[in-house]
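Removed: one protein chain of the complex. Kept in place: all other protein chains.
Which chain is which? They are A, B and C, in the order written, and residues in each are numbered from 1.
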Amino acid sequence: MSTIYDRGAPGRRALALPSLGQPEERLLGLIPAGMRRKRPPRLPEVSQPELVRHYTALSRMNYGVDTGFYPLGSCTMKHNPKLHEDLARNPALADLHPLLPPEDCQGALALLWEFGERLKAITGMPGVTLQPAAGAHGELTGMLLLKKWFEDQGEERKRTKILLPDSAHGTNPASAAMVGFTVVSLPSDRRGMVDLGALNLALGPDVAGIMLTVPNTLGIFEEDILEITRLVHEAGGLCYFDGANLNAYLGRARPGDMGADVFHINLHKTFSTPHGGGGPGAGPVTVSEALLPYLPVPDVVRDGVEFRLAWDRPNSIGRVHPYLGNTLVMVKSLVYILTLGDEGMREVSAGAVLAANYLRAKLKGAYVLPYDRLAKHEFVLSGEGLGEGVRTLDVAKRLMDYGFHPPTVYFPLIVKEALMIEPTETEPRETLDAFADAMLAIAQEAKEKPELLHQAPHATPVRRLDEARAVREPKLRREF
Amino acid sequence: MSTIYDRGAPGRRALALPSLGQPEERLLGLIPAGMRRKRPPRLPEVSQPELVRHYTALSRMNYGVDTGFYPLGSCTMKHNPKLHEDLARNPALADLHPLLPPEDCQGALALLWEFGERLKAITGMPGVTLQPAAGAHGELTGMLLLKKWFEDQGEERKRTKILLPDSAHGTNPASAAMVGFTVVSLPSDRRGMVDLGALNLALGPDVAGIMLTVPNTLGIFEEDILEITRLVHEAGGLCYFDGANLNAYLGRARPGDMGADVFHINLHKTFSTPHGGGGPGAGPVTVSEALLPYLPVPDVVRDGVEFRLAWDRPNSIGRVHPYLGNTLVMVKSLVYILTLGDEGMREVSAGAVLAANYLRAKLKGAYVLPYDRLAKHEFVLSGEGLGEGVRTLDVAKRLMDYGFHPPTVYFPLIVKEALMIEPTETEPRETLDAFADAMLAIAQEAKEKPELLHQAPHATPVRRLDEARAVREPKLRREF
Amino acid sequence: MNPYIPHTGEDIEAMLEAIGLQDVEALFADIPRPVRERHRPVGLPPQDELGVQRHLVGLAERSTGRKLVPFLGGGLYDHYIPPVVGHILSRAEFYTAYTPYQAEVSQGTLTWMFEYQTMICELTGMEVANASMYDGAAALAEAVLMAHRATGGTTILVPRSLNPRLREVVATYAWGAGLPLRDVPYDANGQLALDSIPDGICALIVQQPNALGTVEDLTGVKERLGKAFLIAYASPIPLAVLEPPGSLGADAVVGEGQALGNPLSFGGPLLGFFATRKDHLRRMPGRVSGQTQDVNGKVGYVMTFQTREQHIRREGATSNICTNSALCALAATVYLAALGPDGLRRVALLSFERAHALAERIARLPGYDLAFGGPFFHEFVVRCADPARAVDRLRRAGIAVVPPAFLHPLGVRDGVLVAATEKRTEEELDRFVAALGGR
Partner (left out) sequence: MNPYIPHTGEDIEAMLEAIGLQDVEALFADIPRPVRERHRPVGLPPQDELGVQRHLVGLAERSTGRKLVPFLGGGLYDHYIPPVVGHILSRAEFYTAYTPYQAEVSQGTLTWMFEYQTMICELTGMEVANASMYDGAAALAEAVLMAHRATGGTTILVPRSLNPRLREVVATYAWGAGLPLRDVPYDANGQLALDSIPDGICALIVQQPNALGTVEDLTGVKERLGKAFLIAYASPIPLAVLEPPGSLGADAVVGEGQALGNPLSFGGPLLGFFATRKDHLRRMPGRVSGQTQDVNGKVGYVMTFQTREQHIRREGATSNICTNSALCALAATVYLAALGPDGLRRVALLSFERAHALAERIARLPGYDLAFGGPFFHEFVVRCADPARAVDRLRRAGIAVVPPAFLHPLGVRDGVLVAATEKRTEEELDRFVAALGGR
C-alpha cells in the first residue's frame, strides 16, 4: 500500500492555523542555540482532501466487527454498541484534565466509583483498582500484589515460583517474569484441564501462586477449580485468575466464589469496548480481602454525595498508571453493564456459550476436535490431517476469501495447528451457519484442491504476505 | 444487493426502549376503534449488530468524494471540510426547535443573519432569502418573485414567457412551468453562448424574463452578459441567474454587477456542503432592489445586538419553507466563507478554472471538444467517434474500472454524447493527471478493444444494470 | 496554503504551461472587464480553524433555548435518536456522494432508497413512495400540484386546523400554480367539520393528527370526495398506531419525516415523505429507486421512471425537484430499521402516554382546561385565560412551549399548544404542572 508519505507535495497542508504574530526568530532566541532543532522532522505535507482520502482508503482495507464475523478466539470480538462511542465523546468527559482538583471533576469520579463497585459485585471480590490499562497490565499489577504480599509475610525470597498451566496465554508468563518470578509449567490432563496430580507435585513452600484462566484457553471450564484454589491456598500460595474469558460465565459465577485472589478483566473483551485495531483497552483488577492493603493508590472514595481520592494505603504497591486509568474506556463498560443489568449479563454468557457449542457441533465432523467436551465461549479445533500439506494457516487465509476473519491460530500451544474459534453472543444464527458452511467447504477443498488453500487469500487487497522477508530485510520505517 | 429486510428475524430489535408502564389497551382505548391501526407496518426486525453491518456494507458499495475523484459536471463535487460536519452537529444548533421564541434562539438567528449578509456581499445584490431548500427551490422562488413583480406592475397576464438558452439545466424550465410560465428556448451560437440575434427576436412585451446560467452549462462565460441583461431589462423583462456555477468566478465577479435580478446559490456546490447522496442542500436566493418587496417572510433582522423576525412585507410572495431554511446546511457554508475570506474565495475560483482548463488541454486531442475555448470551472467533451459503437455511456462505465466516478453524461443536451467534466479546485494535480491518463487509455481502448467499454464496468459490486427492465417490470418497493 | 486547495506554486505553473497561459488572471479574461472591475471584496481575511470554530460555537451557544426542557411540537418533535443513526450517517461514502446517477458505484444509496420507499409505503398504507422531498410542507404542496394534474380540478379544500406553516407554503405554491384555497372549519372536538363538498374540487387536505393535536376520523371521507384527491398529511410516529390513511382511501399520503431519526435542526434540513397509489406513479414528483438486474442477473438498483423528472422532461416534468433530502431519508430508514414495528409502536405509545398523563394533570388545575374534546395523540391545546402568562411561567421554570401566536391563525386565542415525546420524564411533567399551577 502506498503511505501518506507517497501523497502530497512540499507546502501543502491540511489545516489553517493561526499566524504567529511575531517573527519566529524572536521566539526561538529564547531557546539556547544548542537545543534548537537543526532539521525539521520529515512529516507528510498533504492537503485536507488528500489526507481524508488516504485514511478513508486505508480504513477500507481493514476488516472489523462492523464489516463482518470476527471469531478471533480469546479476543471476544463482540458488537461494540454505538451509544458507548457517543457517550465517551461527551466533552464533559473527553476534555476533562485529570489533574483538576477533585471538587472540579466530581462527575468523572462518581462514574469511576460506580464502575468499581459494579466490578466488585460482578466478580464477588471486595477490592478493585481501575488503573491497569489492559489485561497484561492487570497481570503485572497482580504479580506486583503477590510480590508485596509475600514481602509483607517475610516470604519474599522463598516464594519465587509461579505455576502456569501449559495452555496459558503468553502474557501470563511474561507478566510473572517482569516481577522476577520463575515460571513453572503445569501440564494439562486428557480432559484439557489442570492435572491435579501434577499440581500437587509442583506445590510447595517456594510457590508464590498460580495463574489460571477460567475457562481455560481451550474454552474448557476447570471443573476442579475449587479443589485447585484450595490446594494452592493450603500450600501458602495465592491464586491469580486471568479474566480474559469472563464472557463465558458473566452473570452466572464469580471468581471470588472460586477462590481467586486477583482477577483482571479485559474491558475490550467481555465488556464490549472496541479494540481499536490493537488498543486502547482497560484491565481493571479485583482482589480478595487479603490483598486490599496493597492495591495501587489513589482510590476513588465516596463520602456521602461527594467523591474524593484517598492515598491512605501505606503498603500499596504504588501507581501503575499516571492517573486513574482509562476512564473513557471504562465509561463504555459502565454503560454496558447498566444497559444489560443482571438479566442481560446472564444472556450474554448464555448466548456466547450457545453459539460456541453450536459451531463446535457443526464442525466437529470435518475438523479434528482434540478436546471433545462441552465448551464454554470458545473451542479449539486442529488443522491437522486436512489434506496434502494443508496447514491451519492455509485454512485461516482461505476463510478470508469467504469473507470471514480467521479464528485465532496456533494458540493455545498445546493443540497442534490450533484453530481457536470464539463466535460471541452477538452473531445471528445465520452468520454462524454461513461460517460453518465456509469451514466445511474449506475442509472439502483441502482434500480436493489444496492449492486453493495454499495460495489463499485471493480476494484481499494484498495476497499472502511474506513474513520471513520482513525480518530478513527489516523495513520498519520509511527511509528518505 | 440484499436489503435490510433480508436480515433479521421476528422479535429481534436494535434498541432497548423504556417499557410502557401500563397495558397498551388502556391507552389505545382512548383512540376511537376505527382509527386504530389493524396491521402493524412491516418494518425490519434486526439486532444492532445486524443493523450496523448492513448499513456499513451498503456504504462500502458507494463512491463518494472521500473515496475518490468525482468530476461530475455541474455538481461541483469538492472536498467537504470535516470541521463543518462537527460544527453542524453541535447540539446548540442541531437540537434547537425552530418555533422557540426569538429571544431563545438568538445564536441561530445571529448566524443566519450573518450568513445572509455575506451572501449579499458575495453576489453584490441587496436582498436575500435563506428559505429555499435547494437550487431548484430557489428557481421556483425566483419565478414566483417574477410573477409577483409583474402582478404588481399589472402585467401579469401579458408577461407569460420565460426565455431559456437551449443549454439550460432541466430544473430551469421545470421551475418556470410550475409558476405557469411558457418556456421559449433560445439557441446557442457557435461560440456556445446566447445568440444575441435570436435573443433580440425573442424579446417583446410578452416576455417576463430570461433564465441564464453563468458560466453556462458548457462551462463558457457569457461574454455578452452585460448586453444580454441590458436587452432584457430594456424589453421590460427580468433576469434570473442560475448560480449553480458560481464556483467559476467566486471572489472575482458578482451577478449583481452583471445585471441579475434573482440569483440562486447551491450551497452544496460552491459552498462545500456535502451532497448526502442526493441531499439535503440549500438554495438561498439574492435579489436586486426591485424585487426586495416580494421576498418571502419572515426576515431575520438585526436590532443592535439583538436579532428578531420581521414580517412587515405586505407584498411578499409568502413562505416557501415552513421555517427559516436549511440552517444546518447554512452553518457549514458560513464557516466555509469565514475560513476562506476574500483571498480564499479567489483561490477557489482560480483553482477550479485552472484544473478544468488543465484537463481540457490534456484531453482535447483524444476526445472531440465541440466548443474549444477557455473554459471556466468545467468543460464538455463529446463521446462521438471514439470507436465501433462506443457511446459516452460506455466511457462513463469504463471509468469506474479505473477507479473514478464518471463525469456528467448526456448533459447539456446541445452536445451530442456529452461528457461534462468538473474537477473542482480541491483535487491535487496528481489526481488530475491520473484521471487524464485513464481517459486517454479509454480512448485508446475504444479503438482497439471496444468490447471492454461495452461490457464495462467490470470491477464494481454489480455489473452494468438494466435500466429498461426497471421500467418494464417496476419494483419500487419490497413486496411481502 | 489553503488547506482545501492542493495546488502548490509549482503545480500552478505546470498547469498554466500545459494550458498555454501566463498567469492565473488570464483564466478570467473572458469575464467582461467592467464586471471584474466592479467587483468588491466582502472584507473578510482568511481565518484559521480555531478562530472560526470559536466564533461559531460562541454564536450557537447564545441560544438559550438549548437549555430549556422542550414541550414543543407544532410539526417537529423531540424524539430520541438512537446513536446508531448518527454513526451510519457519518459514513463518508454516504454523505459525500451525489445523487446516484451512476448506479454501479451507488448501490449503497440506491439500496437504502428502495428500503426507505418500502418503509414509507408500509407506514402510510400506500403503494409507491418517492425517495424524499425537501420537507413536509413542500411534499404537501407537491401533492396538491399532483392532484391538480390528475383531476384537472383547481380548488383545494384546506382545514382551518392545518398547521399554519404548512398552509402558508401550500398557499405560495398554489398561488404560483393558480389554484385557489378554500377553508374547511373544525368542530368543538377540534375535528374536521366537512359539510358539503362543492363541485370542481381538486383535493381535500387532511392533517392527521391535526395542528390542534386532534386525531381525525377519516372513514368515509374519500367516498364523499369522489374523484377529488384525498391528501393526508400524516405525522409518522402516530402512524405506528393510527390506521394508515392509505387504508382509508387517501390518494396521497405525505408528511414531515423529521421525527424519524432526524434532529430538530432549527427547522432545516427536514424530510418530506411522499406516497401515493401505483396509478399515479407517472405523475409523482421526485426520485425513485427500482430493482433490476445486471448483465449477470445479479439484483441491483437504479433510479427509475426518470422520464417524469426535470432533467429528461424539462418543462413537462412532474416537478422541478432535483436535490432532495436524501441523508435525512437515510436517517429515517436506519431509525425505522433500528426500532422495528414493536419499537416504533412503543415510541408512539410512550409519547401518547406522556401527553395524556400531562393533559390529565393540567386539566385538573384550576383555570386550565383542554381546549378540545376530541381524541389526541401526543399534542394538545390547553385552554386558559392568559396564555402569555402561562407560557411565561413555564419559561421561568425552564420549560419551552410553542408561542401562543402560533395558534392565532387557527382561530385559537386562549390556548397553549403542548407536545410530549417519550423523552419527557416524570420529573419534567411535575415541573410543568407545578409551573402552571403557580407553585
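The rule we apply is simple: a contact is a pair of C-beta atoms (placed from the backbone, for glycine too) under 8 Å apart; a residue touches a chain by one contact, two chains touch by 3 or more.
Quick caveat: nothing in here was measured; it's all calculated off a predicted structure.
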| item | value |
| --- | --- |
| Interface partners of the hidden chain - shown chains only, full complex considered | A, B, C |
| Contact partner of the left-out chain, one of A:L292, A:A350 or A:L452 | A:A350 |
| Residue in contact with the excluded chain [from A:V285, A:V331 or A:I442] | A:V331 |
| Per the touch definition above, residue among A:M125, A:M143, A:L218 or A:L231 touching the missing chain | A:M143 |
| Residue among C:H7, C:H39, C:R165 or C:K423 touching the omitted chain | C:K423 |
| Touch list for chain B against the chain that is not drawn | 8-19, 46-50, 52, 56, 82-83, 85-86 |
| In chain C, positions touching the absent partner | 49-50, 54, 80, 82, 87, 90, 92, 422-423, 425 |
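As a convention for this text, only the chains that are shown with their structure count from here on.
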| item | value |
| --- | --- |
| Far-end chain from chain B, centres as C-alpha averages | A |
| Interface with the most contact pairs, given as the two chains involved | B-C |
| CA centroid of chain B to CA centroid of chain C, Å | 19 |
| Chain centre separation (chain A, chain C; CA means) in Å | 46 |
| Chain B, residues touching no fewer than two other chains | 12, 48, 52, 56, 60, 65-67, 79, 81, 339, 426-428 |
| Of all residues in chain C, the ones touching two or more other chains | 2-6, 11, 46-47, 49, 82, 84, 86-87, 92 |
